[in-house]
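Here's the structure we're looking at; comments come further down.
Only one protein chain is missing from this complex, and each of the others stays in its spot.
In order of appearance the chains are A and B, and numbering begins at 1 in each one.
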């Protein structure tokens, strides 16, 4: 509310523009995000330890002088829970003064630079929490509300591919319902990058129910709070049918699930002690009477360093079918 | 009710198919439009939606197939597009991944198979890896019908893309023949598993329908085997080492009747003959392991058909068969099947041996021992089974078929060497056994086969025992039409018993006699005449060889004698026995020149005449035959002859009706007047010269006393000169006249004025006078003839006679004859001129 009013006030007095630039002089990268309205939104994209440069243009309304106590730009990292909307918690705050107290009589341009900023958390827009980064330009004024304007940007961090572990055990687990259904599932590994492919197999050790089909779901669980106050929100991001019909004992069904079509993020664990985002593969078996049997298995997601170049645009989300 | 349900079912099916088809069309339309717009993502979306229609569970396999074909045709557009796609810079590897983003497994896999095929064809991907991936990924569809069609699609699109030997897709990376084989075998295995599983899904009551539906899908599974067989690189080593064992493992292991039945036959049909020869042992070893419901004989017979055809094309093949011990292997396999498939029905057991015997007779026409071995094995198997089940064998039709093969393939005489044949026949029920026997006889008659040794005759009778004797445990056959037909068949068969020499022939006939006389009186009646006539032919043959004498012909005639006597004893065949005695008497006279025996035959004929001829009509015929035969006999001495003539004349006078008596006596007159030329074929082998005309000796009062030649030894005698006993003839004629007069008086007494028969007898007598007049009988002078003629003319003038047109014609013809003779000229004409013929 304060911001909105401030902006309204400013609109009559001063305008603020900010242009992001990279410290290394390379063209600016952007991230394309889906918004709730469906219109894609483009945001400048940075990673931790990068230098964020900005060019801030401040202009007064023609013929009107703006006096102020000073102009600054802040780099903020905020975590905002849905339950405490409007009161984000800053986990990162850096400031650069752009101009001392004075009068603004014409348009001024100020460069700003945040070098090697540590932005350990990825940007996140979840159901009950979001983590965002922004540059905030403030024109402080004494007699009126200050002019504050936010310029969000997106942060993604990358990991190097983990060194291959020669005898890395796949995720393998035998589950079942006694005398009814015993299966063993196997995913080739526990940790995947976002464009990775999940490869696995389901062995049917015992089948006494008439199955109709089987699918793998990718589920995301966002957790806020801790202990008894913990709150979970789970989303199913993908349903991928891997089997049609009823197998018999001894059959093995292959799984090959490409992650790239889905809007996934890396796994976030305990971000700033406020929230976590975890991913699960949920194996669902549906019988002829539409009863569902499932087994959920957490997988770790990370953003592969090699993806960095491609990350300029969003991944191609080719949802071929519903 | 059931039919109604099926109609409803089929209506629903049609509706569902139509709905699904419409959706396929609609999505295909959008798909094509997207393709026109070069919008790959949309095209994929619609193609997946189109293929999504194949996810239905509602359709029967037949209908599903129709839907599949629709989708299949539409997919070709997409495939065409994909073939061009790489030209636009997109790699197949990308496409291969892209289509896998589809959320539903069935559409995804169809697309994957299609892109995979393009991938290989484009040369971008290694055939081996892609095929391996496809065949593995298709495991995602576990629904039998959907899975079968999907894999069938895979099979279809990958055809020609396998890294077969010599194929453009064969390389170090692309794979070798081994990979092609692996691919097809794996696909085959998976398809078969799905196919078998179909049987176990759904309600028990739908079992039959399901089976029918499965049958419709058989070829989808079999296609893999066909493609395997078409691989260039599939040499024998590969087949023997891998394909054969792996296919058999799957087939045997699936434990499904339908699949085993179909696939075993498929294996037999699609792979080359020489492969089968090389893998015969394991192939045969699989047979006993098949499910009890599998018709093993059907499989075996297709295999044997192939092998037989193989052998017929190449002469060296039979040698190869021998080296491989093919027959023994087959026989052992059949035995083993019988042992291990205890539930196998006798009919099927037999059918299996039918196949084996057919094979044997085609491939080894000379190996009768093989057929015998097969028959032995079949007999053992069936005997055991019937012993266990305590009932008949119940494989009549098959057994008949089995037993018919040798008959069709070989000379029946050859078949007789199959000593196991009768015991297999014995497994049949008595009626069928008899039918089989009939069949054997028919075969002999049809082909004109001759049974030429005593040993073979014995065998033949073993084979046809049901016809030759009563069957134990079955009521003695009634003497009805069927029985008569059978026995007539037997009688006809007797003429096929023919040895090359006359001595041999006699032995053969004796052997046959020994067997048929065990058949009881009802059979004898039919068969004895045939043997007797066959024996008469032997006598004739001996005579032609100049062996009229005692040593050769007498035993044969005695043989005929005893047979005929048996026939006479059997009862109900008196006329036949009499006729046989007469025929034999003529042979004894004309051919053998054995007067004593000829006499004995006549004696026997007379005994039968006296004792056994049932009615007057038969008597008349019998007497006519006796007189006719005796008339021709030339072997008798005057005394013997006189004795027999006396008897015959005596019997004639004893006939019931006067008219018969009269005619018989007229006939007897010829016994005393033999024409020179009456002997149509005078035997000349022993150079008989006409003896001087004997003194007339046969008189009315001649009696058969010491002149009977019974006590004399029978040696070939010279034929006598023709009898010319004018007095005797006259005596007969007068006797005839006397009888005719008596008849005339009878009618007068009985006031049967219209009865013209006595007059017609007179006309007949007149004609006999004419006969002898023309023959130059000295006792019939012109005046004797004239007297009679006047007498008859007088009688004929009567009203009743004039009304009898037949009689008038007879008389007119008689007079006309005289006129014609007179007009003819020559000595007779001269004599006729003395006759005054009434106008």
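Remarks
The criterion applied here is as follows: a contact is a pair of C-beta atoms (placed from the backbone, for glycine too) under 8 Å apart; a residue touches a chain by one contact, two chains touch by 3 or more.
Here is the rule we use: contacts and distances are computed from a predicted model.
Only one chain is not pictured, and the protein name UniProt records for it, out of "GPI ethanolamine phosphate transferase 2", "Glycosylphosphatidylinositol anchor biosynthesis protein 11", "Vacuolar protein sorting-associated protein 29" or "18S rRNA (guanine-N(7))-methyltransferase", is "Vacuolar protein sorting-associated protein 29". Remark: the absent chain touches shown chains B in the intact complex. Summary of contacts with the chain left out: across B:55, B:306 or B:526, the touching residue is B:526. Looking at B:667, B:733 or B:759, the residue that reaches the missing chain in the full complex is B:667. The chain that is not drawn here is touched, among residues B:57, B:73, B:488 or B:787, by B:488.
Which of B:102, B:382, B:451 or B:576 touches the hidden chain is settled by the complete complex: it is B:576.
Among the residues B:312, B:455, B:562 or B:617, only B:617 touches the chain that is left out of the figure. Touching residues on chain B toward the chain that is not drawn are 445, 448, 481, 484-485, 488-496, 526, 529-530, 533, 536-537, 540, 544, 575-576, 579, 582-583, 586-587, 590, 614-615, 617-618, 621, 624-625, 627-629, 631-632, 667, 670, 674-675, 678, 680-681, 760, 763-764, 767-768, 770-771, 774-775, 806, 809-810, 813-814, 816-817, 820.
Methods note: only the chains that are shown with their structure count from here on.
Contact residues on chain A toward chain B in their complex (touch as defined above): 213, 238-248, 251-254, 256, 258, 261, 318-322.
Touching chain A in their complex are the following residues of chain B: 41, 44-45, 48-49, 52, 55, 97-108, 136-137, 139-144, 146-147, 193, 197, 201.
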